[in-house]
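Of the protein chains in this complex, all but one are displayed in their positions.
All chains are identified by letter, namely A, B, C, D, E, F and G, in their written order; residue positions are counted from 1 within each chain.
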Amino acid sequence: MDRDAVIEILEGYRSGSVSQAQALEKLTCLPFEDLDDIKIDHHRALRQGFPEVVFCPGKATEQIVRAMSELARISPNVLASRATAEVFAAVKAVLPDVVYNERARLVILEREPLPKDPDRFILVMTAGTGDVPVAEEAAATAEVMGNRVERVFDVGVAGIHRLLAHTPLMRQANVIVVAAGMEGALASVVGGMVNKPVIAVPTSIGYGANFQGLSALLAMLNSCAAGVGVVNIDNGFGAGRLAAIINRLR
Amino acid sequence: MDRDAVIEILEGYRSGSVSQAQALEKLTCLPFEDLDDIKIDHHRALRQGFPEVVFCPGKATEQIVRAMSELARISPNVLASRATAEVFAAVKAVLPDVVYNERARLVILEREPLPKDPDRFILVMTAGTGDVPVAEEAAATAEVMGNRVERVFDVGVAGIHRLLAHTPLMRQANVIVVAAGMEGALASVVGGMVNKPVIAVPTSIGYGANFQGLSALLAMLNSCAAGVGVVNIDNGFGAGRLAAIINRLR
Amino acid sequence: MDRDAVIEILEGYRSGSVSQAQALEKLTCLPFEDLDDIKIDHHRALRQGFPEVVFCPGKATEQIVRAMSELARISPNVLASRATAEVFAAVKAVLPDVVYNERARLVILEREPLPKDPDRFILVMTAGTGDVPVAEEAAATAEVMGNRVERVFDVGVAGIHRLLAHTPLMRQANVIVVAAGMEGALASVVGGMVNKPVIAVPTSIGYGANFQGLSALLAMLNSCAAGVGVVNIDNGFGAGRLAAIINRLR
Amino acid sequence: MDRDAVIEILEGYRSGSVSQAQALEKLTCLPFEDLDDIKIDHHRALRQGFPEVVFCPGKATEQIVRAMSELARISPNVLASRATAEVFAAVKAVLPDVVYNERARLVILEREPLPKDPDRFILVMTAGTGDVPVAEEAAATAEVMGNRVERVFDVGVAGIHRLLAHTPLMRQANVIVVAAGMEGALASVVGGMVNKPVIAVPTSIGYGANFQGLSALLAMLNSCAAGVGVVNIDNGFGAGRLAAIINRLR
Amino acid sequence: MDRDAVIEILEGYRSGSVSQAQALEKLTCLPFEDLDDIKIDHHRALRQGFPEVVFCPGKATEQIVRAMSELARISPNVLASRATAEVFAAVKAVLPDVVYNERARLVILEREPLPKDPDRFILVMTAGTGDVPVAEEAAATAEVMGNRVERVFDVGVAGIHRLLAHTPLMRQANVIVVAAGMEGALASVVGGMVNKPVIAVPTSIGYGANFQGLSALLAMLNSCAAGVGVVNIDNGFGAGRLAAIINRLR
Amino acid sequence: MDRDAVIEILEGYRSGSVSQAQALEKLTCLPFEDLDDIKIDHHRALRQGFPEVVFCPGKATEQIVRAMSELARISPNVLASRATAEVFAAVKAVLPDVVYNERARLVILEREPLPKDPDRFILVMTAGTGDVPVAEEAAATAEVMGNRVERVFDVGVAGIHRLLAHTPLMRQANVIVVAAGMEGALASVVGGMVNKPVIAVPTSIGYGANFQGLSALLAMLNSCAAGVGVVNIDNGFGAGRLAAIINRLR
Amino acid sequence: MDRDAVIEILEGYRSGSVSQAQALEKLTCLPFEDLDDIKIDHHRALRQGFPEVVFCPGKATEQIVRAMSELARISPNVLASRATAEVFAAVKAVLPDVVYNERARLVILEREPLPKDPDRFILVMTAGTGDVPVAEEAAATAEVMGNRVERVFDVGVAGIHRLLAHTPLMRQANVIVVAAGMEGALASVVGGMVNKPVIAVPTSIGYGANFQGLSALLAMLNSCAAGVGVVNIDNGFGAGRLAAIINRLR
Partner (left out) sequence: MDRDAVIEILEGYRSGSVSQAQALEKLTCLPFEDLDDIKIDHHRALRQGFPEVVFCPGKATEQIVRAMSELARISPNVLASRATAEVFAAVKAVLPDVVYNERARLVILEREPLPKDPDRFILVMTAGTGDVPVAEEAAATAEVMGNRVERVFDVGVAGIHRLLAHTPLMRQANVIVVAAGMEGALASVVGGMVNKPVIAVPTSIGYGANFQGLSALLAMLNSCAAGVGVVNIDNGFGAGRLAAIINRLR
């Protein structure tokens, strides 16, 4: 659905030629912007509560800037993931309000921060220090989507007491994100300690027979603790998005 | 074990109401029953809201009966998964109230059904008819754990209109479980249509290069739609348990 | 070599119009040029309707230039795939008419464009913007081989309405090429909507458990929609070539 | 769309309350039959020229019989793939006209054979005798869908002259299906000899490092000859369906 | 087909001793027998010194009997590999002279034993007792193809002295076949001790992370000793055939 | 063969107490018994402190009986692993003293039990009840090789308190064997709690993406806790043997 | 935390020598330092006899320096593994006593060398020269943890006499570490020659079908010699740590 179509519906509604019901149906159905090689899904903000997020890898910088600009025309808050410093600089040149979360590789435009419920928070945990970038991508994503986030990093199972010391916080959290590489055992241990949904993110941290995250991925999929859902290797954004959706259920 | 519990034990011990032996036992371990080769985790009902579930494969029938009996001594509702008809018969001989959901391969003891919120339901969907046993395991698990469940089966993407016809129900659901084999595309399409958590269960339905569920598993992990969490291949129980935890969050 | 050609040679030999040496050469081999480490298959233009295409990776620039020059001696239209800008420059130095399709990484010599049937076209689609280079390789290959090509990019299943909006064009196409990475679901959805051959090209776009295109490859091979043929990961050339062969069948 | 809805549209059209245009739109859009755990896609016959095919594995015999009966109510020709002799017997009890192609494991109801163009045929080839069941599934599928089919079996590359002897037939064919296990080289050799679309079906024939068809699958995907599209391992039905779609293009 | 044969046909045709039909047949194909679903490659005996060998898996017993009978019409010695006792019984019913090597699963017709050079022998070795069936398939294949064979079984590297004790025999052998499962180290150790071609056959003996022979296969392919050629997992026939070809080189 | 032995033989030969034939035999080989297809390594008892153990899979019952009998002629204690009840019966017929540990699938001849050090024990642990057969194979192997063994079964990380309750026993153990399937996290948690060698045995318990033990294997190899050595999937014997060697170091 | 410690705390609390706050802290957590994104596990030196080792990959240089400094405040000896020369320079700037073992990529602070038992040594062996960096990581790790280490490099099985020449040293060693790439056969051969624990480290040395160390890994896991424990690919540190733990058992 192109711009002209939206305008036409709006004008028709004002003039009375389109009923409220008709306008509603048309507008909640299928608007997207056709930029030729990019189709901006403007409807996603209505359908999913947050506009389309720009995934940068494989896109030219020019395409990313074009997509961000177009989204920013409609939505106050926009996100680009896996962004390099170069991409950030190019976007900032046209959207001066964006900030760069370097550790999370996110370019964030947050002009109207969403309200956060202080009583319902997402806890983001990592097994090691090397897992922090992925965890931070999850945390920042969830925050910009309107969630309070707490962080507990470097509490892997090689020193189980470091984890046990955070039991109260784990019990208070509404949703827990666990980022872990190597053998990914933290997801199982956390999953066995709480009655909350655990979103497990395998990371590619490790070497040799970790096969770029396969070891943690398989471990998390085979967790002996129920209540664990897994996202793609190193997919901090996906974990943060899923945690945000769950945390905002009412 | 949280701080309050520790303080209570300490005070009880100082005051004499708790003996040294009792304090020791409480402080050094949480309750579980040691049946030698089985450790019944009675604490799980407190910790996770539902007692330990007996996973049957690899266990002798006698061990399963022993575990079910022990759990039934404490909990009104008990579940055994991946149970054969033989296992069911053996359990029924000692626990006459159990019923058998053959399609879901679940042995269910439900003496005090948990209350269900009629306004918040889990929608369980399948791509094909062959995925139904896995989906039914998810659905029945969620039901016995106190959730209203709706089912929509055989709506795979080869005939997308079958899926689109159920859009309103998908929008009303609180959590959606999607079971699909082959290329597992249903999870991505559903994930793109709703703003609800989607629990994706790859199934081993298919042949050849599905490699016993690997194709659907990888597809679901790589979903282009955010908001999708994945469990193990054919793990209907895990999907149902995770959906139940999410659906009962308040 | 078909029967008629053999008969012609035999008769020519008996009548004396063909010498023994000529008969021998014709009967024992088809025409090709032996450049030592490169054997130019001049017969391919006859056999397959388009001369051999130079696949650049693993070849020295000097070898590519030599092969292109030799082919251009015989054929008006010549193609080199996976060519870098350096290769293009070197070829252009000796064949000034070549052009470079940078996005598709093709070096194209098209001195006598093949006629195109305007009523029979190939539709090339992508799930995301990152899949465009592969799709463009398919599209440009099909065009130089004498086919009308239409392009619809960035219509992946995370926003299914973007795809549904193009249903009429999909119904009119004669052959559809679908390039998609991540979970590759677009091929299945398209395959279910039309009664036309779908050539699916998995791309390596994505990360983590996409395993460099394996996830999309397996998904496409396991498509629940019939009518889908798959080519190698990122093999836009192969998809374009196959689509061209099908589109030119009479 | 359920039966009542179809009736209502038809009655409305007869009475004049529904225009022809409206009825057309509604009827070509989305009819399917909801049998609870099976959704019969009656629209597929319109959309794809042949009704939905019942894939038997993972379905109960009762479900297969129900699906076949329902399809046979609307369509004269119906197919079930991967059917055992037991399934055939059960279907025959309610649909006496069905026949069983044992080698291809197909249950076929063909009450109104589709017309075949004698000038355009599909050639189905195998590398070995062990590949014949898969090839026969492709051939019989294409025949019931209205195509003339020729068969050349056991012409693998270990004795290349067996293949070369069939060059004229290969040149005359409109589409070629190649079924091969082990190293699957036949697809590449055939693809290099003709200018026709080649549908390659890897089979699981072989042992050891064939890894149940993986060797042939990878070989076919990496074919050095262009013009080869690959379907799933042992997927004779998919190859036959795709060949039929291509062969019936006009 | 070599030049001399072509010249002979050409001259015969010019002189009239060969008809056009005969010339055509000879020039367009080499001899093979077309049994419809089996093409007997009678030319192989000329081309490769031994007639085609019937590989039984995936073939119906009737097909095997037909192929054996046809081959036995032309060749005095015929072999069928991977044959069950049932297949043997069926073949023996029509070819009473066949014998069954049960351990090697070979059905052997050897009416005119080929002469063997006593000074040039093939040594067949195994790492364990479990590898013997594969080794015996190699040994019996080489024997029927006219080679003296010596056997040394169960000399794996866990007790290296068992191997070292056979050093003189290893030095005298002309070709060595090594069958080993598990870690397949025997091939490397033998390869380092001799200056003879070593044909390594990985076997599927072992369990767990041997992945049905993958561990031995990879080990043998990565042998630190040069001079090792590898055949498929459990492919005793292939090893015996290759060893026979090498041993009979002059 | 060490220097002293060589010197002794040389001196014996010079003095005439050892004949040339004897010297030759001793210098060129260590003792083993050649049963044609089985080479009994009698030297192993000297070299490794326990005679060769008979691994049953892939061996004919007759071969196992022959090997056991031969070993029993020399050694008081003999072991056969992965033995079925049928094998046990056949061995017992000729060696009436053997006993059968059914859970561990071991046939044990223990006529002169080795002395055990009560102060140094091996602790064998499992994550679940399904892992017990593998653990029992490890435990029984270590016992017959002269080690005190303690068992703690079903203490997986889904209920971490069950594990923590056994901390004192873990601290007292000299070596710990951990058998676990699914995600195999127990090895990492145990490895982080103690300063003792941990022998990790992945088991094939689980389903779907455990890929027959691969998930646990990779997890254990990638353990974030140092001090963990891994053996093959389901290889209880190997774990018990390695633990025994370590426990008996002085 | 063991019973005695708990009793001591309880008694101290009742007697007043331990405050409630102190008791709480002791009972709920073991000592660790919270540096936000790094949790220094100071308890590990007590629990495992050597402080936590800093694994450098994935950590910022600043984080490594911070962790090393913090550990050095408490422990005299500290280790960082997989450290680049840049990391070493940065650490040396704040801890001038550190040295750099370049071949092993270890940064070592050894202010109070641990005593070594000259009679019990670890033998570190490699198959090739390329495996030396991994072996050296193992050797240097074991040395700094208080063990005498002997090295024998480049004795792979392609020249078995190079290995046999070191038999006496192998017999004297207490523990043997074997680092090997390619087919990893050295571990099996060594394991068969001695009655000592063998720690096998697969290396990624090799190419092609070694799949970055997978061939050696699988070979070592499938060793036909018992007594072999395997660590991760290229994990010299893990091998050295495990060997050190075993060698220091009393």
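By definition in this document, contacts are C-beta pairs under 8 Å (C-beta built on N, C-alpha and C of every residue); 3 or more make two chains touch, one makes a residue touch a chain.
Remember, it's a predicted structure, so these values are computed and weren't measured experimentally.
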Among shown chains, those touching the left-out chain: C, D, E, F, G
Touch criterion as defined above, residue of G:G12, G:P76, G:G146 or G:G159 at the omitted chain: G:G159
Chain not shown: contacting residue from E:Y13, E:F153 or E:F237: E:F237
Residue of D:V149, D:A165 or D:M182 in touch with the missing chain, whole complex considered: D:M182
Interface with the unshown chain - residue positions in chain E: 1-3, 47-49, 53, 167-168, 171, 174-175, 193-197, 199, 217, 221-222, 226-233, 237-238, 241-242, 245-246, 249
Residue ranges of chain C at the interface with the undisplayed chain: 28-30, 32, 36-39, 41, 43-44, 52, 55, 57-59, 63, 202, 204, 212-214, 217, 232-235
For chain D, the residues touching the chain missing from this view: 127-128, 156-160, 182-185, 188-189, 191-193, 206, 208-211, 214-216, 218-225
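Just so we're on the same page, only the chains that are shown with their structure count from here on.
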Path length in the contact graph (chain D to chain G, fewest steps): 2
Distance from chain G to chain E - Cα centre to Cα centre, in angstrom: 49
Centroid spacing, where centroids are CA-atom means, of chain C and chain F in whole angstrom: 58
Chain B: positions in contact with at least two other chains: 3, 28, 128, 158-159, 193, 206, 208-210, 214, 217, 221-223, 232-233
Overall pattern in which the protein chains touch one another (line/ring/star/complete/other): other
